[in-house]
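With one protein chain removed, the remaining protein chains of the complex are shown where they sit.
== chain A ==
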């Protein structure tokens, strides 16, 4: 399902969690939503899933206003921290409820996932460890097979093995049943290969929305004699820099042509690409309080 967000603002009292966001997400892709704690990821996702009414602005799903729209709600699944279950329920009960509510629910796939994650359907929600709770959220989210599936940090407490299983199931099921999936995460490096596009939030705003592949190698570090570096990088967006003695290393957001690089190397500069994780850290490393 495609998502159209216009001038979306979400406020909690005096705090602006989402600040005038415009965003268009075409249907059928896997999106990664990245941002630091408090950057507004969960608030944005809550508004997309209609768990929260926008303070202003609008979210449209396949062209229809999303808020309090049962046609949209039936086809949207939002898995968040709380799981929106009562603690005294058994997993079995929660699965039965999901099967009744979701026309797209796949019971045999849910049973497969329960087994993959080693969960016991007779246990109560309250007895689950943090990682098991997250795994159960993944079961509910993936087996729902909704055209719009939103997973908000659904890996919390999972160990490396469980996370690997989660990513494997997510990709395999997406390949069989392509749909719109939004996954928010801090663990960029281990999951970025699954994202077709990446959205980066910072202080309530969307600062990057691009193909994941376009972000690989988008940042570059230029290192060399201080003066040569300074003159070479003039006019580029500097993300970070450090100096040691006469050597300066500057991280930039931008591309150089082969000719630029050849010229730089002739002047004694060296060039190193930076990965998505480093780019993310550089783009979002200003103190969060600055804009509040």
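We adopt the following convention: contacts are C-beta pairs under 8 Å (C-beta built on N, C-alpha and C of every residue); 3 or more make two chains touch, one makes a residue touch a chain; residues count from 1.
Rule of thumb we're sticking to: contacts and distances are computed from a predicted model.
Peer 1: Can you tell which of "DNA-binding transcriptional regulator YhcF, GntR family", "Cytochrome c-type biogenesis protein CcmE", "ABC transporter permease" or "Xanthine dehydrogenase family protein subunit M" UniProt lists for the chain that's not drawn?
Peer 2: "DNA-binding transcriptional regulator YhcF, GntR family"
Peer 1: From the list A:1, A:17 or A:30, which touches the chain that is not on show?
Peer 2: Considering all chains, including the one not shown, the answer is A:30.
Peer 1: In the full complex, which of A:182, A:250 or A:276 touches the chain missing from this view?
Peer 2: A:276
Peer 1: Specify the residue from the set A:185, A:212 or A:251 that touches the hidden chain.
Peer 2: The one listed residue touching the chain not shown is A:212.
Peer 1: What does the interface between chain A and the hidden chain look like in terms of residue numbers?
Peer 2: 29-30, 167-168, 171-172, 174-175, 189, 192-196, 212-214, 216-217, 273-277
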